[in-house]
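What you see is the complex with one protein chain gone and the rest in place.
Read from first to last, the chains carry the letters A, B and C; within each, the first residue is number 1.
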Amino acid sequence: MKENSYHLHDPTWCRGCGIYGIFAALKKAAASLQIPPERMVIVTGIGCHGRLNNYFNAYGFHGLHGRVLPVAAGVKLANSSLAVLAVSGDGDAYSIGVGHFIHANRRNVNMICIVVDNRVYGLTQGQTSPTSQKGYVSVSSPFGSKETPLDGPRLAIVSGGTFVARGFSGIPEHLTALIIEGMTHNGFSLIEVLSPCVTHNKINTYKWFKEHIVNLDDDTNFSAKNKKKALEVLSDQSKIPIGLLYHEERPSFDDLSLPSDTPIALTKLDVDEKKLDAIMKDFM
Amino acid sequence: MKENSYHLHDPTWCRGCGIYGIFAALKKAAASLQIPPERMVIVTGIGCHGRLNNYFNAYGFHGLHGRVLPVAAGVKLANSSLAVLAVSGDGDAYSIGVGHFIHANRRNVNMICIVVDNRVYGLTQGQTSPTSQKGYVSVSSPFGSKETPLDGPRLAIVSGGTFVARGFSGIPEHLTALIIEGMTHNGFSLIEVLSPCVTHNKINTYKWFKEHIVNLDDDTNFSAKNKKKALEVLSDQSKIPIGLLYHEERPSFDDLSLPSDTPIALTKLDVDEKKLDAIMKDFM
Amino acid sequence: MISDIQVMIAGYAGDGVLFTGNVLGKILKRQGWEVVTYRDFPSNIRGEAMNYTIRASLNKIYSRGDYIDVLMAFNCDAILRHIKSVGENGVILCEGSVTESVRLSPKKGRTFHKFPMRELAKKNFRSEIFKNTILLGGLCYILDLDMKIIREVLSEVFLKRKGKEIVEKNIQALRLGCDEAEKIIKEEERHSLEERPDKDRLFLSGDEAIALGALAAGCRFFAAYPICPATEIWQWLLKHIHKFNGLVVQTEDEIAAINMALGAAYSGVRAMTSTSGPGASLMMEGFSLAGMAEIPIVVAHVQRVGPSTGLPTRPEQSDLNQWVFGAHGDFPRIVLSPGTIEECFYFMADAFNLAEKYQCPVILLTEQNYGQNFYTVEKFDLSRVSIDRGMLLSQDELLKIEDYKRYALTENGISPRVVPSMANGIHMVEGNEHDEKGYRDEDEEIRIKMMNKRMTKLNIAAKDVIPPKLWGKEESDIGIIGFGSTICPIREAMDQLEEKGISTKYLQVRTLWPFSAAEVEEFMSSCNTVFVVENNYSGQLSRLIQGQGVECSRVHKINKYSGHTFRPVEIAESMLGVLEQ
Partner (left out) sequence: MISDIQVMIAGYAGDGVLFTGNVLGKILKRQGWEVVTYRDFPSNIRGEAMNYTIRASLNKIYSRGDYIDVLMAFNCDAILRHIKSVGENGVILCEGSVTESVRLSPKKGRTFHKFPMRELAKKNFRSEIFKNTILLGGLCYILDLDMKIIREVLSEVFLKRKGKEIVEKNIQALRLGCDEAEKIIKEEERHSLEERPDKDRLFLSGDEAIALGALAAGCRFFAAYPICPATEIWQWLLKHIHKFNGLVVQTEDEIAAINMALGAAYSGVRAMTSTSGPGASLMMEGFSLAGMAEIPIVVAHVQRVGPSTGLPTRPEQSDLNQWVFGAHGDFPRIVLSPGTIEECFYFMADAFNLAEKYQCPVILLTEQNYGQNFYTVEKFDLSRVSIDRGMLLSQDELLKIEDYKRYALTENGISPRVVPSMANGIHMVEGNEHDEKGYRDEDEEIRIKMMNKRMTKLNIAAKDVIPPKLWGKEESDIGIIGFGSTICPIREAMDQLEEKGISTKYLQVRTLWPFSAAEVEEFMSSCNTVFVVENNYSGQLSRLIQGQGVECSRVHKINKYSGHTFRPVEIAESMLGVLEQ
């Protein structure tokens, strides 16, 4: 599989949009892992990020705003042989969908979730999102946002997340590496991607992100095995760490719950009279 | 106001239920703060905890499962002169309602939220809840729960909570003190209360809780002003710290958003032709 | 010889009423009787009044009866509440603790006995807990039950969970109750039950029948959130589905439940969720997505009293409107309504087959009184269950297709379906309007074609869904129409009317959408008088019928919305009131 096996159409996001970088990284990661397109399912949310399906050659599910994670878990649990990728946005995952986000981290189904964090509601024309910084002025907060911004990776870690990372769409190689790592992790992998919205967010631009990120690879003291450390680097509000923040090996929900190694979707469906008869005895 | 000014009816929770302790502490706290019952609004969720309204003499709102926090915020923002108390459960606040919980902490409306944590779904007859421990056996997880339990206070702190505490219904004086402190805090106060369900939860009993809690008052090194410390004590899974975990002074959402000191509900409602006329000019 | 008996056990929450009633039901079933139970429980924790009725008969019965023959009361208050329902020769046994004075003397024929279960339990076993078995012992004497059967049932109940010793103690308690009863009950107050063979019969609730039906129908993924009175479905399934390589997931809420089920269904697994009132409202968005994206999914909805939290443990039929008309936009949906416990089982296979054949959401709408009450039924015939996956292609079939289109425009609106992992089948499943391949498209022509395609499926399905069923005397000109569990009191009421020389017939609507308009119209035109009987306020079925353009001027509505099912006599009397005018 080459990279362009995954390229279905040229995207029509605004010129310069950060999601282009994510699209490229995803294709690279898939190619590097040699995942056949038909074994990949991409579940997307509603938002600019949700258009990914239209450009990426893989099975796609474009459902409801905020509900990517339950859908993706359903896809994966039903057929554990698939590579399942949920693509969400800062509004999709952290506003309307944050309940599912918390529980996805607790549940630890073996799939990957990419949150395209442009710190704004792109598709609905620029409203303030949960990651917009305090005081952010937009059509929906003309006098400045009054709420403390939310930090997805931090929330993921305290919710029991087993693989928590952050990338930046402006550094595609780094992002590609993270995605590859996340896809090979056994359990729920979160990769939040800082991704400028060139049309609606005039604050969190490429330049701004570049000035604020710190790459954890440069911090030799840091270890992604250490939850305390991870929470520590995430508590410094002035800097945005990128890289693998936390990683833990823990049996996935799939390991713990699925009754067998045969994917449910691949078991023959018939009326097993013998088994059912035995069960009916309970009611006699 | 005496304590029994708030006593409307004798409760009918199961004999020995932890919620009795919370009921008592709430009455004590209200009496100590001398809040007139008619200036108090208690918004409850659906669950055993939701019966509180039936016994406590104050204005009450028993709405939907998981939605206490938005309702309570609406009540408070509409009439900032009220003392607003949201009473929720571990299922109500942390399962179906956890999205609102995260955002309530970010938003920081000046009200208090009590989460009755019995680590089980009481009213629906004993299903596993988000705080049930891993491996917990119940009607809904006969082979043991597979998910990492959720820690409400920790989630609150990383979501921007400004007052985060935990009490135990088995130590009512301590709990009363926390509630009093929470009610005087300007902003969103979370008090999670460990509360045995004697009927459905045979694991997290009074005895069990007593063996697992540590009182932060006994830890002279601890300061509730230090977020890092708070997260640290919460990360030790073998112990359950009780007391004030984190406290920060930050302008509340009410301070930042309400246009005046006059509660909205108390402003005269009329058709102000002059002001409206001026606004209509924009469309000419 | 007694052929029909009704026992009520009444007490407060916490008294063990449910447990005692269930055991009694099972015993009566094993004696070979037809059994129907009726639980009247508040949504409560402790300390509120509740009661449980067990009716048994040698003949086919459908519903609780009108009068109680034996009332076993844990407190005097219960007698006050239920005395008016006690039949003329009824026997009342009451715990009647010494401090309480029984303030009423039973009316003519009715006899009253003090039966100090709690006291006896404490004295003999040092634990109140045995009061329930003592009560059963009392009933055992009154009804002349077979000790062997009781022993058997008690060991089934206690052996696994509590061990041998407890079984023995309970049998002692049973004997004690029996002996005590013998002391106080006169021979003529006994209702000796004949024994009949109990062969190949089941005793189960509608929720259990639905779960069993789901399992038989190939449901292999179930995602749900706890809610009364639907939780029993998946809590039962949970114990068995792994034997079929299936999975139940308790989700964080109903929104996650329906979305997770949608994901699993899309992956090619027969998937469902279950819920009630408020949970159903939360599922509306996912319901609409299932319609748009053409994902086969089944929702079992066990109705309780609304609106809002309403009365969570009581029956009603007020969520028809929601599933037939709720959720935004026009999309295809199928709503089935089982009228018997058997149908709860068999309709599950229909539900999944219809969902896959028409690639749309299918709702199985039932009611709390089925969901949580127990009935004797013939053992389910598994040869009647078949699995039809509709236009689901195999990999081989898919490979033969040149340019696969998930939403191909076909004459009947049904497009061949494939699932992820299949080579040559890559496509998108989309909640936005889309083209044949599933890609978002806003073109006017496409939109019109896609709407037509989706809605056409429903027209085809209309000919394939479960038709209404006719009961009673076809030649009668007095007709009754209803759906779901009201069939029980209706059939009993029909028997009562028949006894009075009034023949009637009943059309049981079994598919609420697409609506069986032609059959209903035909039925109505064969009647002079039509009664539409519903357990709701507004007459949702009546309006549904009327909305189909069926002439409804001769319709009389009989509605009950008190949080209880009809008693048969209520229906019979309402009908007589109209007929005698």
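Everything below uses one rule, namely that a residue touches a chain if its C-beta (ideal position, glycine included) is under 8 Å from a C-beta of that chain, and two chains touch if they have at least 3 such contacts.
Please read all numbers here as calculations on a predicted model, not as lab measurements.
**Student:** Out of all the chains shown, which come into contact with the hidden one?
**Tutor:** Among the chains that are shown, those touched by the missing chain are A, B, C.
**Student:** For the chain left off this view, which of C:His82, C:Arg314 or C:Lys505 is in contact with it?
**Tutor:** Of the listed residues, the one touching the omitted chain is C:Arg314.
**Student:** Per the definition of touch given earlier, which of B:Cys17, B:Ala30, B:Cys48 or B:Ala73 contacts the omitted chain?
**Tutor:** B:Ala73
**Student:** Give the residue, chosen from C:Asp4, C:Glu119, C:Glu182 or C:Glu433, that touches the chain omitted from the document.
**Tutor:** Answering carefully, the residue with contact to the hidden chain is C:Glu433.
**Student:** Who touches the missing chain here, A:Tyr6, A:Tyr121, A:Phe209 or A:Phe283?
**Tutor:** Per the contact definition at the top, the residue touching the missing chain is A:Tyr121.
**Student:** Spell out the interface residues on chain B facing the chain that's missing from view.
**Tutor:** That gives, for chain B, the contact residues 36-39, 41, 43, 46, 51, 53-54, 57-64, 67, 69-79, 81-82, 99-100, 102-103, 257-260, 262, 264-265, 267, 269-273, 275-277, 279-280, 283-284.
**Student:** Mind listing the chain A residues that contact the chain we can't see here?
**Tutor:** These residues touch the chain not displayed: 12-15, 17, 46, 48, 51, 62, 64-66, 91, 95-96, 98, 121-125, 127-128, 130, 139-142, 199.
**Student:** Please give every residue of chain C in contact with the chain that is not shown.
**Tutor:** 42-43, 48, 277-278, 280-282, 284-285, 287-289, 291-293, 305-312, 314, 316, 318-319, 321-322, 324-331, 431-433, 442, 444-445, 447-448, 451, 455, 536-538, 540, 543-544, 546-549, 552-553, 561-564
Note that only the chains that are shown with their structure count from here on.
**Student:** Distance from the CA centroid of chain A to that of chain C, rounded to the nearest Å?
**Tutor:** A distance of 41 Å separates the two centres.
**Student:** Nearest whole angstrom, what separates the Cα centre of chain B from the Cα centre of chain C?
**Tutor:** 37
**Student:** Pull out every residue in chain C that's touching 2 or more other chains.
**Tutor:** 252-253
**Student:** Hey, what residues on chain A touch two or more of the other chains?
**Tutor:** If we look for residues of chain A contacting two or more partner chains, we find 99, 102-103, 257.
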